[in-house]
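Here the complex is missing one protein chain, while the rest keep their positions.
We just call them A, B and C in the order they show up, numbering each chain from 1.
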């Protein structure tokens, strides 16, 4: 019996996930879909859960949908556990974004101080889920797309006994789409190779019909006009010299000032915008006449995330052997990272998990940055499991988005207090 | 015959160098000391040169001092060539410091945009000197303490046939002094191991009398008080977690904001202060009654630089086998860098040159930063010898002190124009 | 138009190749098949060529077969060039096997002194073919299964401009078959990962239905009985401790003495046996009533070689993305080898060529051996293109099957003379 458990089942993304399972049912015959959430998420869970049931009913596939607030009730016998939770809900994300801005740092849920705090809250919860999985479904695959996905996956590999874990992100999916558009090809005709870290991966090679067209895309990834750069487009001269395609998330680093300025004058943070959007979505979801995924969901930043998850699960289940971009152990493939470190990389998806493929050397000019971020990720993991103030401070000090000892201390102190209820280990 | 040629002989530091040769004359019997400068430096050369002659006369050592504006006149038969030149004089340094500030970057002669431009001006000149050395004194040692010393040494190793080159800096000397003070020991009793890059090296190990006392010094390298950090002291909690001792230059990175704020409100840049100081010094130097190095020289930031150079020359000449910190090829010792890259490292000084010693692994938390800076150095070298706008832009984009594509372009454009006369390769 | 050129087309293996193209014609619509051979191979070429034509006729596929002694006549417009030649024919192989035996070394066409001499004869011929390909079909794929396949592929990558080259061997195919037998599964149900060098690769991992069953196979790869080891079976205790599955070719190293003893008392060398077998085969091939590949061909050691080649060509042509074991550039995947060195490794086969996948770390206990053999391969390549006596001597001295300076010199001298006509570069 194929059973899938979704932790954070009350998420607004869930309808995409449900749609993904419905449309793949022929190849991926999910019999039971369990949506789990915590008490704070109960009402959302009910709304989304009922929509899910209507969607399944509408589709006619033989899949039952179950809702619960007790994950131990759900996990037994699961083949796949999907984690898409948000500790502290969007309210916590607002703090991740607002507080750093006070200290002149960009606030973001996966990078810099905000990213660190999201990780500190999330890692212990995920490790708790792993503990339960060890007992209840030790052979299940943990498919994580809770952010920061790279750090969370690294933490699971370091501090739990669950080895069947894959982290997922929709950025490589989006880059693939963008590259296909530049090449004026269908996505299926374009093969990309991706290497690096979550929210810090580069496209190292692009091929069409067996030809290496990387140079062509490098030439068109940004703008040719130097006058035009205010708008946060990449300059082609830079991208070409870099030699690999940066992702949108690289702007946080190479255009830190531009991004920060914009955030400083923005009235709403991303979380606040999302809150509004979510309200709209849940209103829609509550409509008993809605029996399919509403179009509006595609406006959410994480669109295609859930579809990527379904696609990954389907490939594992069927031992497909296609190449997808995932967060998994490096296995020595990228010489820039340690053998066992979690990287974001193109990998063959098999029933035994992802097998990374040769994506080529990262250019010398990006090795330092990716190493810095990896060491940040590792320091954050260590802080999350130990509750060490000094580890957390070190993590901030080595993060390129901080750049100030004085402000590092201040932001650390304020955020430890603001998120105190979710950071038990640090209260000691 | 032992002949030493000093290029940039009109420097205000020269009296320290002359004193160094005088006091070591028994072990390092320099017969001819040639001071070379360019036309723009002629009057300084004459003032310093006359002082040098008086100092030698006063000391009674059998060493002749020669002045010339034509280095090809001086180089023949030299055993050591010391380079301490400043292309564009202090006027250019003022621009290196002032212009970046306009774009919200700290201006500095060895780091960030300023450091890059100092390198772009200097590397071609040094490579020209190497060409002359190949003809006139192919076996001589090139002792460089022209900044940025790491980049210059890297460029010589990459783009000239001079293999006998050592770069020097006084920062490790100063750190050694500071550590001895913390330990309340004489410097001779304290052994330190240093690894990293020029202006980016860390003390990895401290020993007294065979005992590893690194932990003791880590505990005392910064301040215990969190309230006290406004003044740019390190926080002990950070230093200890880092596990190695940062140098004063690391403040440019870990306290970028603090440093920048201070520079923003400062009326004078460092170069402007130095100009005033130099004026004073040259007034002193011109006094025919002055026959020894004046105390005031020790106030210059580069104090002990020249003494370090004399000490290095003396150890090479005598095959001493003592350990000094120099800029030289890594030779595989620091696994963080390529085999042949120039690093700043503790090395045994022999007649055949420096032999790096095992300084230990750098902590994971600093590997990314030093790799970033090394890739910046290499990109700068490539830009300097090619005149490529894109390489120069790449170098800025990967430098942690820039952090903005928009400002990178602006500062690059303005500085290329401001320093145009010294950047022939870029004018094409 | 899809055109395939086979150099060494008169080989006894050609019927397998022809059969391979016929049965895959739907997916791999070869229009022209050119069989090329040298003058010494003319009569064989004619016999095999006529059989090929009859086989194609019998099958009814629209593929034309062409015979020529002039490869420049054939190469223009080719998509795939298959090399399966034997410089000096089997007569030379007899010498490769006989002469080393005189000096107490096992004689073999891919290992030790014999392997080196086969490489010295073959590499210049293959590089000549590459030169012609550069002119006549620069985008064609070179599929080499001329032995020693690893060295030949390495030489092409080092010393030619042909980058589209893949080396092939049937050993991994045979190991896959053997492993499936142990597991009592169909081959399709068993996934293996292979890493190392040609004729020196290990199976690092075996999976069935997503489960790692490597331990199970390690336990059954050899014999449990210590009394039974005379017969060249592996001892399970050894294989298990080794941790990876050795190939049959590893016997040459781990059972060098046993293999040598057997060869010493054997009346015929392998080449002599093959000569007899070939005579039989060609008699069969000449029968105008024969219109399919005869069963007897499967007795030749290289059986399934040609089928592996067809399968590889088919996957490249169709961009299949399946995993095959090939000789290709490491691309950093196996940390035991340099980034660009040719290894034998599991790789995803795409239209742009093979992309190696993570096969895991080789155990410490085999790293030394594979490194030794790689350095032997590189030294042989260098000797082959330079004609340096000293390089050839070095290659022998570092080869584990030699073990004697005195005999290395003797075997080198005798073989240089015996193969003189094919070793022009050495005659200088």
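Please note the rule applied: a contact is a pair of C-beta atoms (placed from the backbone, for glycine too) under 8 Å apart; a residue touches a chain by one contact, two chains touch by 3 or more.
For clarity, every value in this text was computed on a predicted model and none was experimentally measured.
Novice: Please work out which displayed chains the absent chain touches and list them by label.
Specialist: Hidden chain, whole complex, touched shown chains: B, C.
Novice: Quick one: which of B:104, B:360 or B:387 touches the chain that's been left out?
Specialist: B:360
Novice: Just name the one of C:30, C:65 or C:379 that touches the chain not displayed here.
Specialist: Counting the whole complex, the residue in contact with the absent chain is C:379.
Novice: Of C:174, C:258, C:280 or C:322, which sits in contact with the chain we cannot see?
Specialist: C:258
Novice: Please pick, from B:334, B:401 or B:418, the residue that touches the omitted chain in the full complex.
Specialist: Within the whole complex, the residue contacting the unshown chain is B:334.
Novice: On chain C, what residues meet the omitted chain?
Specialist: Its contact residues with the unshown chain are 104, 226, 229-230, 234-235, 237-238, 240-242, 253-258, 364-375, 378-379, 389-391, 393-394, 397-398, 400, 403-407, 409.
Novice: Since one chain has been left out of the picture, which residues of chain B touch it in the full complex?
Specialist: Touching the chain left out of view, chain B contributes residues 191, 193, 207, 209-212, 316, 319, 321-323, 331-335, 339, 348, 350-352, 355-358, 360-361.
Note that only the chains that are shown with their structure count from here on.
Novice: Which of line, ring, star, complete and other names the graph you get from chains that touch?
Specialist: line
Novice: From the C-alpha centre of chain A to that of chain C, how far is it in Å?
Specialist: Computed from C-alpha means, the inter-chain centre distance equals 45 Å.
Novice: Need the CA-centroid distance for the pair chain B / chain C, whole Å please.
Specialist: 56
Novice: Going by the touch rule set out above, which residues of chain A reach two or more other chains?
Specialist: There are none in chain A.
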